[in-house]
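Removed: one protein chain of the complex. Kept in place: all other protein chains.
In order of appearance the chains are A and B, and numbering begins at 1 in each one.
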Amino acid sequence: MTDIIKTSKLCKTFSNGGIQQHVLRNIDMTIRKGDFTIIMGASGAGKSTLLYSLSGMDKPTLGEISFDGEEITKKNSDQMAMFRRKNCGFVFQQTYLVDSMSVLDNVMAAGLLNDNDRNAVIKRSQDILKKVDIGEELWGKFPNQLSGGEAQRVGIARAFVNSPKIVFADEPTGALNSKTGKDVLDALTGFNRNGQTIVMVTHDMTSARRGNRILYVRDGEIAGELDLGTYVSGDRDRHQKLRDFLSGMGW
Amino acid sequence: MNKIILLTKSHFKKNRGSSVGILLLMVIASLLISMSLLIITDAYPTARKESDRLNAGDGYLRVTTNSGSFDDDGIRTLMGDDVSEYCVYRCLNYVACALPFGDGDMSVNVMVGDRDAFGKTIGRTEIVTEDISVKSDYIYLPYQFSTSGGYSIGDTFSFDLNGGRYVLTVRGFTTTPYHGCNNTGSFELVVDDATYERIYERDHEVASCVTIYYKLREGVTQSKFAIRVNNDVIVMDPMAVITGNLSIENTISGRTFMSLILVVSFLTITAIVAFVIVLMLSNSISIFIRENMKTIGALKAIGYTSSDIRRSVIAQFLILSVIGSLTGIIVSFISMPFIGKFIVAQMGIPYTVSFNAIPVIVTVGSMLIFTFLIAELAVIKIRKIEPIIALRNGLESHNFKRNSLPLSKSPFSLDMSLGLKTMFFNMKQNIITFLIMGVIVFICILGLLMYENFNRNPKLGMLAFEVTGGVVAFDNDTKEEAREYLEDREDATNIRQIITLDMTYNGEDSLCVYIVDDTAKLNNQDVCYQGRLPQYDNEIAVSGVFARDYSLNIGEEVSITYGDRSYPYLITGLIQTTNNNGREGVMSMDAAGRVIDLTNSPGYFWFDCEDKETSAAILEGCNERFGDHLLSKMNFYEIIDGSLMTFKSLAALMLVTIVIISAAVILLVLYLLIKALIYNKRRDYGIYKAIGYTSRDLVLQTAISFMPSILISTVLFSVISYFTVNPFMNIIMISFGLMKCSFDIPIPGVVITAAGMIVLSFIFALISSGRVRKIEAYEMITGE
Partner (left out) sequence: MRRKGILVFIILIFVAEGLLCFFFASKMGDISHDNVLINECLKSVGDNYGNEAEYKTLTDYVVIDNDGNVMFRTSAGLSESIQEAVRHGDTILDVESGRTVVGKAIFYNDTPKIIASYRNSILITVVTASAIQTVSVIFYYMYLQKTIIRPFVKFNEFAVRIAGGDLDVPLTVDREHIFGSFTEAFDLMRSELKKARASEKKANDDKKEMVAKLSHDIKTPVASVKSTSEIGYEVTKEEKTKQYFNLINVKADQITVLVDNLFNSSVSDVTEITVNPVPCDASSVNDMIRSADYLGKAGEFSIPDVRIFADKLRLQQAFDNIFMNSYKYADTPISVDISVDGSYLAVRIADKGPGVSSEELPLLKEKYKRGSNVEGKDGAGLGLFLTDYFITNMDGRLTVENAEPGLAVTFYLRTVN
């Protein structure tokens, strides 16, 4: 498999009241095409920061990121937006749907970015909503009228509507209970089966099990990596393997 | 494009309240702009348009004469080559005649004619409205009697002419370019043929007059023509009296002068309100951006560029501004007949709004450009929103936030300190409140000043050369005796002699000179706005307009001619005057003695007294004592009542307008600011509520957080305005060539205004803060 993202000496520093905190330290890593990569780590270890840096949403302090061979850290914010609309999809923990738009409009807002043909976009948006199991009766509703799981699935539809090269998910099940969380994970897994590259941050083992590659972040560095192989439901071994890996990492 | 429409639609949905608030502000702004433009382009030029319509020509000459020298041949010779076309009209003319008008009398030159008046070819007189069922003993009055004189068709109009009393029924109203307004110094009355016959029989010896309306050939200047004709008339008939020689320009400027004051004041207010709205608009946009930071962040995250979002925000505000300005224009056209009536009433011209493209185009255009520029400036911020920072609630990579007023150390009560905390957090909004309140205080005090000086205590010095209680004229035989009589009367004070004479300057222009026995006695010392009034026998003060036109300065000499005698007078000061087209001057009797012998002239005595009744009593006393020796008398108070009618109502209208607009602007501004504040702090409010604060506490707290800036601003700007409104009005008035003025500003009025505004703002703030009540603690914490 080929690499889609490759970083070199990636660093990110925050400061509060002048004191610096080096959240990412000289990270060299790759994300491979077609993988469902999971980023794990203790809270505050820098996994979300890593995700947003990889996706070009946040500018790293130092270091370089190449996306499909293209250097992205030097781009300005509009170029980054153009880059994201072409290549990336995003799923956030708090969904961040635009609450003054209906469900369909929310998906279309992303769909129209790459395609000005209104009807085609409507068609595409409806298809993808059906795919994530959002029925027609919900399309006219507003995000605050949806349950958390439904809203998150709309978020997933929005992320995948343009068939991006890669989708970044930041704790998509963080605010959900286990049943609705499973629906969301199933949707993600389904897309991955069809060859979609996904990078997901999570601190939850159930979610992590869905990935085929686990990266563990500690103190701003990649402390370890585990290859799990493609997800198969109900695989006891897989679970044990993951558990061993994590306890080895000090989870 | 589709995506921008989608976003714009969503902005509207999300910010319904703010959109309506901003829309209303825009309506007010465009209403004011459109109204000002309508006044300037439609109402104000009514006088000129009407003059053109009535074929006014270049001016008229009116000679009161009973001799036959003014037959057609004589007039043809008099007009000579200077005139391309003229029209002769013969009627009766009475100089300085008091006509009942409004609550008082109006002293003007009165022309009385019969139906022939409607047959003039130049300077036409036309009927505006009439009731032909009135068959006899009727009169047509100038339209001003209808608009501000308080008359309507069918009313009885009784008046005195040269000792004769006439009681007639009003049959209709007329419009005329020259004789329709008290500010142009003459009224034309048209009576039925029988009545005219009667008056003619009685007065034709003294009042017969010939009026010539003329058009000048190209290259002939009005002032030179007037001087030549004046001289020629005296040659033709030494007994003839020129009772009018006025150009159309003078007529129009006299007619529109008062409107101009109103227009200028209105424009001033418009400009200031526009400033407030611009400020508020740019603030609203930045509030909008702050409120929608997360949405913008999310949109940017999924790949919207700054310019996509910017375009959608600008589209939103442009749509608002199109709707707002069109609404404002429609409202202005609807309300214009009402406002226009006030302005045009004073000119005595019938007025209907005509559709005019300029206000529409300019208003829509300027609102669009304004909004676009402000929005474009404000949305620059969008470019700076990094999606990740927006999603992190504005927390930047390098963060230096501080706790501005720790609760533990605050010496104030809890309500107070939480209010103060909010205030610090909300510093920018407070600065805007401060500025807007300040500006509104300023225009309110401006309105107060207009009301005080044009309505409650009219500043007459601004409109007339001299303010007095009454004027009485005696023939030469009795003038010394009369002076003693007046000086002996206890109710008449400050007796002074003032004669007006038309002199000429260099044979180029005429100058109406007030000859005063002692300039120190003038009540209206403000008439001289630069230098000082003349005192000695070689001094003169001339009007600023005259000095400017001939590049004269204080300290220079000006040669003044009367008859065949000239003398170079030293200019000691500049006076402001609006009459005689700004061709006026003042000198002492001694100075006048250098060019004219006044020993045989009649005596015009001006006196001050308590009130209208005293003045009437004094005039009556003179009448009884001197009988026929009394040439004319004038009760100034009655004149004031008559001629200030329109002005008073204008000032009151202005005050009401300002108060309404101010209140509306304060309400809208507070609504928008408090809405934004509550939105920003909804989490905090939710938490406060959750830990047990009542809605009342929070409403009070929010309202209080705005009060310091409102209080400071109101007090500060009341004081500032008190000292700056006068110079400000001066600058405005002088730059429009109107006058120098020193207005009174009543301190109690200022205090009441300030207190009223503070109370009003607090109430508005409480009402706007009421929305805190509506939201439950839980929603406030979780709600987006």
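Definition applied: contacts are C-beta pairs under 8 Å (C-beta built on N, C-alpha and C of every residue); 3 or more make two chains touch, one makes a residue touch a chain.
If you're wondering where the values come from, they're calculated on a predicted model, not measured in any experiment.
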Listed residues B:Q346, B:S543 or B:T572, member touching the removed chain: B:T572
Which of A:G18, A:G135 or A:G195 touches the chain that is not shown? A:G18
One chain is left out of this view; which of B:A315, B:L368 or B:I554 touches it in the full complex? B:I554
Spell out the interface residues on subunit A facing the chain that's missing from view. 11, 13, 15, 18-20, 22, 25-26, 61-62
Counting contacts across the full complex, list the positions on subunit B that touch the omitted chain. 398, 400, 531-532, 535-539, 554-555, 570-573
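In this section, only the chains that are shown with their structure count from here on.
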I'd like the Å distance between the centres of subunit A and subunit B, where a centre is the mean of that chain's Cα atoms. 67
How about subunit A: which of its residues touch subunit B in the complex? 12-18, 52, 57-59, 61, 77-78, 81-86, 88-90, 92, 96-101, 105, 108-110, 112-113, 116, 118, 121, 144, 158-159
Given the complex, residues on subunit B that touch subunit A span 1-3, 6-7, 9-11, 13-14, 294-295, 297-308, 383, 386-388, 391, 397-400, 783-784
